[in-house]
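A single protein chain has been omitted from the complex, and every remaining protein chain is retained in its original position.
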Amino acid sequence: MSAVNFFEDFRLGQELVHATPRTVTAGDVALHMALFGSRFALQSADSFAIACGMPRSPIDDWLAFHIVFGKTVPDVSLNAIANLGYAQGRFLKSVYPGDTLSTASTVIGLRENANKESGVVYVRSIGRNQHAEVVLDYCRWVMVRKRDKAASVPEASVPKLSPFVAPADLVVPAGFRVDGFDRRLSGSPALWDDYAPGQKIDHRDGVTIEDAEHMMATRLYQNTARVHFDAHEQTKSRFGKRLVYGGHIISLARALSFNGLANAVFVAAINGGRHVAPTFGGDTVYAWSEIIDKATLAGREDVGALRVRTVATKNRSCADFPDKTGDQPHEAVVLDLDTWLLMPRKAKP
Amino acid sequence: MSAVNFFEDFRLGQELVHATPRTVTAGDVALHMALFGSRFALQSADSFAIACGMPRSPIDDWLAFHIVFGKTVPDVSLNAIANLGYAQGRFLKSVYPGDTLSTASTVIGLRENANKESGVVYVRSIGRNQHAEVVLDYCRWVMVRKRDKAASVPEASVPKLSPFVAPADLVVPAGFRVDGFDRRLSGSPALWDDYAPGQKIDHRDGVTIEDAEHMMATRLYQNTARVHFDAHEQTKSRFGKRLVYGGHIISLARALSFNGLANAVFVAAINGGRHVAPTFGGDTVYAWSEIIDKATLAGREDVGALRVRTVATKNRSCADFPDKTGDQPHEAVVLDLDTWLLMPRKAKP
Partner (left out) sequence: MSAVNFFEDFRLGQELVHATPRTVTAGDVALHMALFGSRFALQSADSFAIACGMPRSPIDDWLAFHIVFGKTVPDVSLNAIANLGYAQGRFLKSVYPGDTLSTASTVIGLRENANKESGVVYVRSIGRNQHAEVVLDYCRWVMVRKRDKAASVPEASVPKLSPFVAPADLVVPAGFRVDGFDRRLSGSPALWDDYAPGQKIDHRDGVTIEDAEHMMATRLYQNTARVHFDAHEQTKSRFGKRLVYGGHIISLARALSFNGLANAVFVAAINGGRHVAPTFGGDTVYAWSEIIDKATLAGREDVGALRVRTVATKNRSCADFPDKTGDQPHEAVVLDLDTWLLMPRKAKP
């Protein structure tokens, strides 16, 4: 597709082949490092990845996500008012430098808002590598403007999305073994067995976002949503300035989560996620996580899954785990993300 | 060369071998992506390039230009007052990651200004790869300070430069075929046949330039012109602040031009170009283009050339195509660039 879509342009079941496939390279990995400073050993050192049975370091799971996501923006969310949520996201195959990613989406739900000025578009997007293997499969919903308030739209259809991905549906990346996983080099002795539901972890560090950084990151994903780039036009907007791509906060929080979750080497699933409030250049982001569940994986005694809720705030430390009061999120919260992470388990004695 | 040249140091016919050859890598391509967000599929995905008969994705043509150009700066334009124009630029061979670029120039014209404080230096610069194959050949002229107003200078000699490159002199990159050119992935169904002289295209998006971005880009090309980097010294200058490298605007406009010219996959020639006004960190750049000519290419029924004039503005939308009144450019215009672009043609029935 290439024209700019408004709410009334979408049809239930519509298939969107998104433009501009993208070969991922070591250059992207270096930029991702420069922009987020992630320290997970498996994605940082080929030697560590090889010791864990993989051919070399795969790219960061969220880098893969952002590239797959970026392709959907010109077709799905260029006229978006808000990115409302994610569900049923699964990382199915590791992406390596040299792989070429492309994305196609299906419209799985449409619901006009009562004010008839916009509506919610639900899409399921699938990212594939150059062998047509699915690397990522996820749903998101987004509020999209109507071109014409009077335009007739399809009957409302809201998809039934799972509140979380079942552990049985999680995939351990091909080849991954834990016998060569060196915890002196990974940065922490703590394994899956050491975490318990209810446990809260302050990720400690804060990182200030510069406009140059979030724009470079977002362009790296070929995500062209104007609100991130055009300060001149944004002076007329509600916030008066550029918005940081929500995925930027996810990657910052993931990098910060090394403090406390250093051995959570893979993101296996996105159960849900909400960009609670906007972030701007100059804001400082902090994060904390709560272990909300843990699961063993069929056929694997060496790797387990942690269901982790990660909350990011702006301009406020997370040392005391700022959270919601009832349904009302703490005023500093900008992200509330629910994922399954994979972590090595203790070896059987 | 290595000393800093003033106008009186140049001689007609002088050959300049510029320092610091440069191996281009996937890292440069990733940075170019992060800085400009280009979405042309052929330069983005190896798989797309291979389907079009090329060994992998070549680098962006303007990235090659900036690297070749950057090498000339220490010898030609470190004392430049203004970069006045370009002509007879031809892209002759695609550059791939792993290629090493070097540049040599010949002084083809010299003309002292009436005030004897500066003069115009015309150079023809040739960029070659590691096989000594010419990848780029272009002329530019630049106003250079004199060290000593009283210094005697050569007799004025102004080269005769073509107003545009003849279509017969355009080169289609080796190997390029259009039968595998997938327009679902390229982002637009529009082909060469669909454009007509006189047609104007608003490239829609605007992008704000941060100082960190233009400095990173310009250093990536090893272009050391001080006006781009030294805010302290620039406080004493006419503008009081750092200037953005003119080539940065060219690359921004090229990336924006994907909106409307997504299938113009190669820049074949630079007919002319003028940096009409300076740009600074914080400015937001927009662009529009006009098709000013189109040409078939001898021996190719599958590819045609579009002569495209691209105008970039700052802090003003291009929705109404701001242009000149007589010879006077619109006050918002910063770049006026005339190129030949190559685009697939419709298959014969």
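Read from first to last, the chains carry the letters A and B; within each, the first residue is number 1.
In the analysis below, a residue touches a chain if its C-beta (ideal position, glycine included) is under 8 Å from a C-beta of that chain, and two chains touch if they have at least 3 such contacts.
Only a predicted model underlies this, so the values are computations on that prediction, with no experimental measurement involved.
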Item checked: Listed residues A:F7, A:F48, A:F164 or A:F266, member touching the removed chain -> A:F48
Next item on the list: Can you work out which residue in A:G37, A:G53 or A:P154 touches the chain that's missing from view?
Entry: A:G37
Next item on the list: Among B:A217, B:V244 or B:L341, single out the residue that touches the unshown chain.
Entry: B:A217
Checklist line | Candidate in contact with the missing chain, chosen from B:T23, B:S162, B:S237 or B:T296 | finding: B:T23
Note to self: Which parts of chain B face the unshown chain closely enough to count as touching?
What the structure shows: 2, 17, 19-23, 25-28, 30-31, 74, 97-98, 100, 102, 130, 210-212, 215-220, 222, 224, 226, 229-233, 242
Item checked: Contact footprint on chain A, counting only the chain that is left out -> 25-31, 33-37, 39-41, 44-48, 57, 184-189, 205-208, 210-213, 262, 282, 284, 315-317
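In this text, only the chains that are shown with their structure count from here on.
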Check: If you average the Cα atoms of chain A and of chain B to get two centres, how far apart are those centres in Å?
Finding: 36
